[in-house]
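Okay, so here's the structure we're looking at.
All protein chains of the complex are present and in place, except for one that has been dropped.
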Amino acid sequence: MNTFTNLVLAAAEEAEHSIEYGDGGIFAEWAWLLVIVPFVAFVAIVFFGKRLPRQGGEIAVGAMAFVFIYAAILFVINTVEGVVFEHSVEVARIGSFAIEWGWVVDGLSSMMYLVIGLLAFLIFTYALGYMEGDVRPTWFFAAFTLFAGSMLLLVSAPNLIQLIVGWEGVGLASYLLIGHWWEDKENSSAGMKAFYVNKVADIGLVIGAFVLAIPVGSFRISDVLDAVVGNSGDIEAVAFWGAALLFIGAMGKSAQFPLHVWLPDAMAGPTPVSALMHAATMVTAGVYLLGRMYPLYAEMAAEARVPVLIIGTITLIIAGLLAVVQDDIKKVLAYSTVSQLGYMVAAMGAGAYTAGLFHLWTHAFFKGLLFLGAGSVIHSVHSNNMSDMGGLRKPMPVTFGTFVAGTLALAGIFPLAGFFSKDEILAAFNYEGYTAVLVIGVVGAFVTAFYMARTVFLTFYGTYKGHGRPHESPRVMTMPMVVLAGLAVVGGWVNIPGLYTGFTDWVGTRAQTFAEHHAESFDWPVVAIGLTAAFLGIVAGYFLYYRDEETQQARDSFRIPLLWPLLEHKYYLDDLYMNGIVTPIKGPIARFVDWTNSYVLDGIVNAAGFVTRALARFVYQDLDQRGIDLALNGVAYSTDDLAGRTRLLQTGKVQQYAGATVIGAVLLVIGFVVFG
Amino acid sequence: MAPDIDYLALAPEITLAVTAVVVLLLDLFLPRRQKYWTAIVAVLGVSFAALPLIALAVSDVGDRAMLGGSFVVDDFALVLKGLFVIAGYLVLLMSVGYVESDRYYQGEYYFLLLMSILGSMVLASSRDLITLFIAVELVSQPMYLLAGWRKGDLRSNEASLKYFLLGVLASALLLYGMSFVYGLTGELTFAGIAAEGAGKAGEPAFIMAILFIIAGFGFKVSAVPFHFWAPDTYEGAPTPVAAYLSVSSKAAGFVALLVVLYSAFPDASGVWGPAVWILAALSMTLANLTALRQTNIVRLLAYSSVAQAGFMLVPFAAAATTDAVGLGEAFAATVTYIVIYAFMNLGAFAVVIAGARKTGTGDIEGWGGLGSYAPALGALAAVFFFSLAGIPPLAGWIAKLVMFGAAMGAGSPWMIALAVIAAINAVIALVYYARVVKTIWMDPVPATAPEEEVRTASVAGSLGLAIGLSAAVVVVAGFFPSLVTFFSDATKVLAGG
Amino acid sequence: MSDWFSEPANWVFLVLALVIAVSAVRVVTSTNVVHSALFLVLALGATAGLFLLLSAEFVAWVLVLVYIGAVIVLFLFGIMITRAPTGPNVEMDHRPRAPAAMAAFLMFIVTAGSGLTAFGDQEITRLGDGTSTELIGEQLLQRFVIPFEVVSFVLLAALIGGITLARRDASPAEEEATEEEVQA
Partner (left out) sequence: MPLLRRRKPRKKRCRHDSKELEARGLELRIPEGGELVLLNQFLILGALLFSLGVYGLLVRRNAVMVLLSIELMLNAVNVNLVAFESFLRNAGAGGQIFAIFVITVAAAEVGIGLAIILLIFRNRTSANVDELDLMKW
């Protein structure tokens, strides 16, 4: 009876254990390569990158090219025959739970693989140009590859443990990447902030995973969802809490209000990082998690969708307003990302699984494009601030053209990608009867169009306000933008209600069936309202920011202070008073009175713009910067303060320690005897 | 009548004892310049002690009990003895360069360290109160002395006295509790106590006895409010000694707690479960908060180790509210955590020893830019600190996962509350661990840093080996947790699982 | 109660307990270190008497030999070497003493209370049946042989370590010199 030998045998036996179902084919069976290749590339870059001519960038791009091609093949196979494949290998047993590593190939994951592979490939290529001459390109490409690999690990996870590992890996890599230019202290602080905020949210994810796994007896997502669909086990009792806790995790990664604060700061990283992080990886993880676990939210934990819907709706409007007042072009896009994530999450909350994922899909293209465009502009003018740009239309024609395509797609102009996905979300709100949400969604669409128009006009029209001579970026950077611009145009055509709904079929190809709330055809009134809102937004932006350079400057003369009030406390307040409150009231409002007198119709459009901006200013300055940042900082401060106090317990006097020991022991006894 | 002794079962202990005596004798005859031989003999002796362990593990005889069941070699004892041997080996490796560099009494140093390791080995097999107590004393007493080994340093003196006084107080509490256990049950062996004490869980005297025993071992594992010695002693003691205290000595305390609570008081889990709940919650919260404000790296690690003790106690608390299966799992969870913690914390201390030599300071601020002139060391520091913070895929994450699993698996509201406390604390802990990594990698080299040749001097070979071995375990066990869980599963025998 | 006093063993107990209690109080209150140490001798001596009353002769004599014979001498040496103030010293205690007294009082409540609740008025019925020294010796070398061996290592470690720690360091040069002498 040698227990050790027995245990070895048992362990070896169990490691073989795995499950497989669905028709995979060789490509699905070998899909683990998708995860392994980036990690191998990561190791290769760490050890050999420095010796290569491009400092390891070529390995990274090569790995991503592989991922892209493989994902494309999987995607095609999936569109043709609908693969559902899952394979798990046991790594260890912890208690009665198996810790497994595996991979899933189904509609949802192959859609994500494709998005990640495509975007990562294009953005990595772009980064080859963007990061040329950087202080530590090897480090950058290593962390970047790790980032993509972690995201693929997350997406390929057939169990919650692996999902958490990937999830944490993405968080760690983002910390490295955001703080990439760490010589500037603000950057490393921003990296830490992202790391912490995400970690806070991860508490929800980890505990939620356990809450769901314990009654089922398995961390495997398919087991949990089978139990949900089959209504078996004790899962019903914990479904709501599990779903709600998982959503807390999703809120962190997908930057939902009020955990969105890390995202604007995360713009401190190099622009390709922002592009990848906000288009295809990291922020989509939360939405992906909701999608992956959707069968849980569909019926059993339907009440948990209420907070999802509410948080998503709040996020979409608040972040949209925030984008209006940013001067930093990347921050506009950052808040825009938060806002669009709000749409996706709200769609999930409203029960529109496909719509949420569809927006994720289209958003990846146009937001990736916009970030690359912004990066191209920044690369050229060496400033993030739109007040240093202007008139770039002529020196940077490719950037301009693609950026406009991305803007129109994001604004939801027919027939670009964003139109279809946003319309589907709005239609879902209407279909479900969430009128208030629909109204907010439409206002959000207006705001989206407005801030994007503002960005385009401030950046590419008017006269150049910066230093030096702006120039078009090299081809290695513009080519990815052109490709993405094409996708931003056509990306939405895969799901046209009544015409071709391939996307719905793809993401619906998965092991568990569930009821989805979905409008089958165009909801024409909503289409009309949504389009009108978008057009009005653009028109308002045009009137406020296009007409001539003088007004453009006057109307945008206020500078929004940078986001780190802690570090520049005094400066921040002065700036806030002068530029944030005094100037806008003196200038634009006086003019506003003038306008209403001269052009009434014109004035109405302008009024909408001004109301938006005033509201945005309120939201930005009072709510976001003061309220939420203060609340979060308050938590941090009080923790720190508490730390200062607890420290004082350690007086250095050994007899006080002895007293604490004695009192501790005695009080324990008294407590247990009296209350136990 | 000769006592009935199974010499194979005792072989690891005998090997160590002989080694210790040889080291002591060797020290007498070696000239000053050749004292390093004592280190070689000590390292070899500890390595040899592993051989009988392996022989015992693969032998076909099952549990070996002797002397009326007061000394048992079962899978639990074997696994933990293995851990003590490996941890002792690593600490010896860490000590070599450190002890040579200053006026330390090398022979005596290694002798005392070996004595303490011997004590922990005996501890793992102890199944009665007397053997357990003596083993605990053999673990601690050499450490009281070694903490003051830097004789000329006032801090080291102070560390030694604080550790000693509080240690003796803890011993007194422990003994008082043990005397009552003996008086109430009339038994000294754990099996006898478990049988006799079955109906006594509610008696105030029994509660007092159990809680005093917990307090006594709570000192060894440095759980709040019995932790106060830890930061001061770690800071003042020679760093390898601090490493030993934070790993082997702490693990010994946990082993003692596991053995006593699970095998002597299985029916009183309603008493010790909640008590441990309180200690766990206090340890995690207080230590993590205090760690936020630390500027000295060793002190930071001291608070971190207190907090980690809190995490390790979490599964204990779960034992009170769970069934037999859950009991076994809680048990295995603690052992898993201890094993993983041992490697990551030893690694962190080894990195601190190497880093302190390069930067010439223990202040975290002085470590700025370490990653730029010692990238390998910086990377390994990141590995260990992130592992302590529980970032996947490093082993520390598995430890946290197992801990959460045990807590959540128990399912009671109290345990879920404790799991939430643990999760929040894991975030707080990340702040200070990540801060160290950030300082190492992202801060500029401070003006006070020593000159180039000190900074780029290579790390002593034995220390490098210690760091490398720990890092290998931390990384590999992260990917293949069964390397650890396999062993901790084997230890469930003690919990009857 | 009168029954209790009718028992002669209890009279002996009472006297010894009184001696122990008073000397213990003096140990912790005396302002003179030497007095404290001597009161500890008294307390331990009376404890040895108590052990004899409980017919635990071996333990009693071990206590006398080890403590009074060795440990206290060590203490007195310690007091002398550290030149602790041997005369009355009012600064011997911390002020205020109340928290310490409170902690000690709580400790007394807990420790005495557990005894009272657990054993009530149970009696030691076999006071005279001493455990023979032979049995103790046998047990020590049979069942408790491992702790017996281990405790020898505890003592050895304490001895070696204590000497190393307490002895005055010679300077390295001196050490070299002595070593050369030895080798020569």
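A few points about this structure:
By written order: A, B and C. Residues from 1 in each chain.
Just so we're on the same page, a residue touches a chain if its C-beta (ideal position, glycine included) is under 8 Å from a C-beta of that chain, and two chains touch if they have at least 3 such contacts.
Being a predicted model, the structure only gives us computed values, none of them experimental.
In the full assembly, the chain not pictured is in contact with A, B, C, by the touch criterion defined above.
Interface note for the absent chain: among B:Tyr105, B:Phe133 or B:Phe486, the touching residue is B:Phe133.
Take chain B: the residues that touch the chain left off the picture are 129-130, 133-134, 137, 141, 144-145, 148, 151-152, 154-155, 157-162, 164-165, 168-169, 171-172, 175-176, 178-180, 182-183, 185-188, 195-196, 231-232, 235-236, 293, 299.
Residues of chain C in touch with the missing chain: 3-4, 6-10, 12-13, 17, 20-21, 24-25, 27-28, 33, 36-37, 40, 43-44, 47, 49-59, 62-63, 66-67, 70-71, 74-75, 77-79, 81-85, 91-94, 97, 99-101, 103-105, 107-108, 111-112, 115-116, 119-131, 135-136, 139-140, 143-144, 147, 151, 154-155, 157-159, 161-163, 165-166, 168. Looking at chain A, the residues touching the absent chain are 647-648, 650-655, 658-659, 662.
Here is the rule we go by: only the chains that are shown with their structure count from here on.
A comparison of C-alpha centroids places B closest to the centre of the full protein.
The pair with more inter-chain C-beta contacts, choosing from A-B and A-C, is A-B.
Within chain A, the positions touching two or more other chains are listed as 662-663, 669, 673. Residues of chain C in contact with two or more other chains: 110, 113-114. Residue ranges on chain B touching chain A, taken from their complex, read 57-60, 62, 75, 161-162, 165-166, 169-170, 173, 204, 207-208, 211-212, 214-215, 219, 225-226, 228-229, 231-232, 270-271, 274-275, 278, 286, 289-293, 325, 329, 332-333, 336, 386, 391-393, 397-398, 401-402, 404-406, 408-409, 411, 416, 419-420, 423-424, 426-428, 430-431, 434-435, 438, 441-442, 444, 479-482, 484-486, 489-490, 493.
Interface of chain A with chain C (complex): residues 655, 659, 662-663, 666-667, 669-670, 673. Chain C meets chain B in the complex at residues 110-111, 113-115, 117-119, 141-147, 150-151, 153-154, 156-158, 160-162, 164-165, 169, 172, 175-176, 179, 183.
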